[in-house]
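To start, the structure under review is shown below, and the notes come after it.
Every protein chain except one is present and positioned as in the full complex.
As written, the chains take the letters A, B, C, D and E, and residue 1 is the first residue of each chain.
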Amino acid sequence: MNQNMQKYLDKAEVLIEALPYIQRFNRKIIVVKYGGSAMIDEELQKNVIKDVTLLKLTGFKPIIVHGGGKEISRWVGKVGMEPKFINGLRVTDEDTMEVAEMVLNKVNKGLVRMVEELGVRAIGISGKDGALLRVDKKYSDGEDIGYVGNIKSVNADILFDLLEKDFLPIVCPIGLDDDYNTYNINADDAAYAIAKAVHAEKLAFLSDIEGVYRNYEDKDSLISELTVADARSLIEDGSINGGMIPKIQNCIGAIENGVSRVHILDGRIPHCLLLEIFTKKGIGTAILHNEDDM
Amino acid sequence: MNQNMQKYLDKAEVLIEALPYIQRFNRKIIVVKYGGSAMIDEELQKNVIKDVTLLKLTGFKPIIVHGGGKEISRWVGKVGMEPKFINGLRVTDEDTMEVAEMVLNKVNKGLVRMVEELGVRAIGISGKDGALLRVDKKYSDGEDIGYVGNIKSVNADILFDLLEKDFLPIVCPIGLDDDYNTYNINADDAAYAIAKAVHAEKLAFLSDIEGVYRNYEDKDSLISELTVADARSLIEDGSINGGMIPKIQNCIGAIENGVSRVHILDGRIPHCLLLEIFTKKGIGTAILHNEDDM
Amino acid sequence: MNQNMQKYLDKAEVLIEALPYIQRFNRKIIVVKYGGSAMIDEELQKNVIKDVTLLKLTGFKPIIVHGGGKEISRWVGKVGMEPKFINGLRVTDEDTMEVAEMVLNKVNKGLVRMVEELGVRAIGISGKDGALLRVDKKYSDGEDIGYVGNIKSVNADILFDLLEKDFLPIVCPIGLDDDYNTYNINADDAAYAIAKAVHAEKLAFLSDIEGVYRNYEDKDSLISELTVADARSLIEDGSINGGMIPKIQNCIGAIENGVSRVHILDGRIPHCLLLEIFTKKGIGTAILHNEDDM
Amino acid sequence: MNQNMQKYLDKAEVLIEALPYIQRFNRKIIVVKYGGSAMIDEELQKNVIKDVTLLKLTGFKPIIVHGGGKEISRWVGKVGMEPKFINGLRVTDEDTMEVAEMVLNKVNKGLVRMVEELGVRAIGISGKDGALLRVDKKYSDGEDIGYVGNIKSVNADILFDLLEKDFLPIVCPIGLDDDYNTYNINADDAAYAIAKAVHAEKLAFLSDIEGVYRNYEDKDSLISELTVADARSLIEDGSINGGMIPKIQNCIGAIENGVSRVHILDGRIPHCLLLEIFTKKGIGTAILHNEDDM
Amino acid sequence: MNQNMQKYLDKAEVLIEALPYIQRFNRKIIVVKYGGSAMIDEELQKNVIKDVTLLKLTGFKPIIVHGGGKEISRWVGKVGMEPKFINGLRVTDEDTMEVAEMVLNKVNKGLVRMVEELGVRAIGISGKDGALLRVDKKYSDGEDIGYVGNIKSVNADILFDLLEKDFLPIVCPIGLDDDYNTYNINADDAAYAIAKAVHAEKLAFLSDIEGVYRNYEDKDSLISELTVADARSLIEDGSINGGMIPKIQNCIGAIENGVSRVHILDGRIPHCLLLEIFTKKGIGTAILHNEDDM
Partner (left out) sequence: MNQNMQKYLDKAEVLIEALPYIQRFNRKIIVVKYGGSAMIDEELQKNVIKDVTLLKLTGFKPIIVHGGGKEISRWVGKVGMEPKFINGLRVTDEDTMEVAEMVLNKVNKGLVRMVEELGVRAIGISGKDGALLRVDKKYSDGEDIGYVGNIKSVNADILFDLLEKDFLPIVCPIGLDDDYNTYNINADDAAYAIAKAVHAEKLAFLSDIEGVYRNYEDKDSLISELTVADARSLIEDGSINGGMIPKIQNCIGAIENGVSRVHILDGRIPHCLLLEIFTKKGIGTAILHNEDDM
């Protein structure tokens, strides 16, 4: 029985370790951007949904924002459409938009189904419902790339009302312009905008990036916690570069608009979200205002 | 100015005629089953949405339940799928279900968009959201026809919560079985089940049927109001026959489960819903409990 | 049936035309000053009450403020009182005040009865109830004309509480001074003061004036919408003159204190209130802040 | 100082004596029928209003029901109307009803004024407001005596809503029949009906009756507390007789419909209401269910 | 009966005299510091509790703050502890603190019992419950005198929540420091801090002081009402001196932090609290902002 008892005590310790985090973030909003491999691999998908559901049940108020990823491309092909490109960018013409919306809603309701199966009340909406996301047209170097939108405003009341009724909102990034045309939105942009609009305590990005490295070559140099000032230095000295620059700048923007902490997590690690939120060391990179918040 | 004044007075009269109806049904739930031609013709579609929005703004609590109609068949073809049949019925295999769900959600969000454009708060859900619609498998003469479901239960709280937050819920007829598989549901069945579960005051069917005729050959014999007892007689004496029988029996069932009035309306007549609800004579057939309710 | 159908469609159109107005003013307070011929002619009276009731049922929050008009003079005579005059103005001595209060309350409860008959919850109050209207003594060129009051303050909470309980408040213009003596108040003044105190969206005057004319001689020059700036010009150039000047200045005052729109309507036109609120062109003169509000 | 101190202690004792009564009836409804001399003598009137206001401020929920008494007769004469009689009963024809309503509303608003002056929120209503009192025609031995009504139903929600908003409702006994005609109601009847409809804890009658005597000749035989059974015996053995019989039967009816205690008080004794409610011995006759309630 | 009637009328007069005070302080918070002889004499104790209970029942929101007085010393002796002193002050070491806490909680629950016996909902808490009182260590001329605390903050929400649930909170003056150690607090200090934190309308001290004298030698010079400015003068000219100076300065501090009136009452006079609050002349000294408040 001794060995069993040790196992028991280890279990209890993990639960107890989570206590201060549950305490600290109780009834706070956390926006989870869900994308990358974690959306494709079925096992990882189940893990993410379990994690978010656990956050809900332990008192957090999570909102999921997701993309459609490769599924859109697959269906565009399936219906025999010819992709068009401008400046190397895919053009979202009316037909493409129609397929994209269908796929995003399908993915959306698939996530709803998974959350419901775990006994939690979910509701899947797009930026059309309650006119949640209003956009204007985005141009790429002045070129018209079709129905791709920049978020102009977020109707946060919709989300507050759904949270008050104890729903876990799952949002797909589609918006309406002033003439009520349908637009596709980058899921990262939607997550940033929503986190700012609802004054989220946390914004977590699940993607295929391990986090931020002090030296990208050195896999041991992953940074656990990064202040806004540090992040700016790392951009200046070139440690952060390429596609990571706009990402990090968005994180900085979110923090400067009232989000307390942005987490960059590797969605390929099972339960990365749970481990980042509920354990001492965390597992990805947390960007925060200043050292006092560490 | 005399002529203008007459026009004015006529206008006032129409508004005043609506007064007792607004009064009587204020804050009551009305379930609108929306299908048939009214879903295909763009002008009719706008009219229906305007009508429902006006019901909302004058104090009713409408819930729209819609199908996908011919749009599903079109997309099944578009992606190059081979339809299968059993007993002459289309089989909803997994691939068909996937396409059907995509199309229904597309139609759903399209209706949301139209309502939002008129300045009313809409939310588009399927039976997956909040596990609204739970089903078991439906068989056709004992034959497996795939993912086609019979509604076992409706989680009415979801709709009450959304109505309380002043949303106009728009529901597409998809459900979940005990193992959380996705099922297609006949939209008429969904409307009946929802109307009963929320104790709707009214249930209105917009389809391509003019209403009930005392003598189907005689177009002047359209029945304005029909009691349950009368309806049963008309079935017995064969005046109501064929595909109308199960429809009328469903209407009777709804009334016996607490719905006060079921309206059968010809969706091809512009604003038929408004005219039925807000004017003295109505325009289709209303089925009601007994003569005292006339 | 064609002709019938056209009639139906015309009806629907009227209802649909009302849609944007219902939408815009939903749950907004509208103060209706009710006086003039519309109070004497029984048919017109019924029309006004129907109109206000319809406003209530379509989501507005109307408050009626009424006078007693010729009825007071009639009763003063009936009880054999000798009228006294100063500066040509009737003096409201204690006995006159007693009769005036009795008559105003009789008219008040008569209106309550008419609204109740239409199935809407009404409550008839004077400025004494909840000490709604507090006044000080009004002098005419320094002469004491008895119990005639200037409104010093409005206890708006009384009205908010009654509206919250879904009553349609009907107010007669009687007030209390600091020593709790009873005073008569000009009904127009009471309507202005109440509209300002409750931050009404609209204030509508039903009297025997057709509206404001650009050129009073030319009956075709009735002004549909008039900005505050325009109104001031018309006073300066003499187009508005005589007794209209204080009326218009009060309207300007109301708008500058938060009321969005003041309507001057000819109560002799049946349903003028409904037509002004629910139709495109309106029927009287609306005074508003500036051209952006048109 | 000794003498002063004794005076102080006596004061304290009175307040402390009231403690258990305040405690027991806290937040309970008490209907006060106010009539007789206490309505005519100005000093007594002030006392009654002070008493009811104190009841309100110490946590009770009083509702006043009042008549118009001799004031109606005075005004009927004043306007030069000829009284008509049937079976020796005054006939309330349309003109009489009009005057009666005017007088009752005048008295009503006068009481409102007095309560407001003491700093408590009052609202004066008749049975028309919110259609509080619905009646049918009362006949006297089969003879039509005009607009005199029997109460058919009381819309208690109106009173509950006003109490919830912390108003002290003051009700004058006017009602509406099914065709919305105006009727006069006996004030005692209105008080009984209202007490039953709102499930009042107490119903107190202020009139010119000292209470119930065991032997009417012997002024020392006033009964402090009387059970329903005792009351019935006293009627049977003739101790209670004449006009007291219907009064006492109404009291019995009220108690059997949920009112805990009916008090018959002599309104000519200053503060009789306060003394009955807040002191041990009381001052009139209390009728109650059985001895356990003493 | 005449004499009886006079006694009745005297009773009524006392109740009526209380009316304006009940009116003025309805739903206001009154903090009662309860100590001195009134805590030891059983009869006085009952009187105080009756008074506070009456305040609660007549609409006030009282909060009792009490000390343990001589009871603590008695128990310290009983368990055979050796008192330690520094600068002539008793040192509250850990053992003394343990006994003090036990005694204070015993007294606390004893008061709860007495209030409950009068039918009012009481709850006995210390500064530990809901971490109501947070302290830091108090030094006496730089010397460590053990677990004696200065109040740093009051968590007023705890009291607001209990008042909202209709409890009469009874608080004993124990607090927690930043490390959650237990500290004793002077009961006067606790009462001042709580009155300020909850923005009490009144703060009443029941102790063995008769009030403030203009000339301490002359027992007839007791001051009924004292403005802050007057109080300052009396300190300057030496009329107030010795231990009264810090007491009066605390009173001034409370008034300058939003408490309207501080009452200094002689707890040895039965019902002094009731007489001060509910009668014209009062019985102790009231300190108030300025003469306008008299």
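Brief remarks on what is shown
The rule we apply is simple: contacts are C-beta pairs under 8 Å (C-beta built on N, C-alpha and C of every residue); 3 or more make two chains touch, one makes a residue touch a chain.
Keep in mind the model is a prediction, meaning the values are calculated, not measured.
The chain that is not drawn here is touched, among residues A:Lys11, A:Arg74 or A:His199, by A:Lys11.
The missing chain, though absent from the display, is touched by one residue of A:Gly59, A:Gly77 or A:Pro246; that residue is A:Gly59.
The chain not shown here is touched by just one of E:Val14, E:Val52, E:Val65 or E:Leu176, and that residue is E:Leu176.
Contact with the undisplayed chain is limited, among E:Leu9, E:Ile40, E:Ile86 or E:Ala131, to E:Ala131.
One chain of the complex is left out; on subunit E, the residues touching it are 78-80, 98, 101-103, 105-106, 108-109, 112-113, 116-117, 121-126, 128-131, 158, 161-162, 164-165, 167, 174, 176, 180, 182.
Against the chain not displayed here, subunit A makes contact via residues 5, 8-12, 14-20, 22-23, 26, 50, 53-54, 57-59, 118-120, 269-271, 274-275, 278-279, 283.
Following the convention adopted for this analysis, only the chains that are shown with their structure count from here on.
Of the chain pairs C-D, D-E or B-C, the one whose interface repeats that of A-B, sharing more than half of its contact pairs by residue number, is C-D. Here subunit D and subunit E face each other with the same set of residues for the most part; over half of the interface numbers are shared between them. Between the CA-based centres of subunit A and subunit D the separation comes to 68 Å, rounded to the whole angstrom.
We define each chain's centre as the mean of its Cα atoms; on that basis subunit C and subunit E are separated by 55 Å.
Listed for subunit E are no residues, as none touches two or more other chains. Chain contacts in this assembly form an open path, with each chain touching only its neighbours along a single line.
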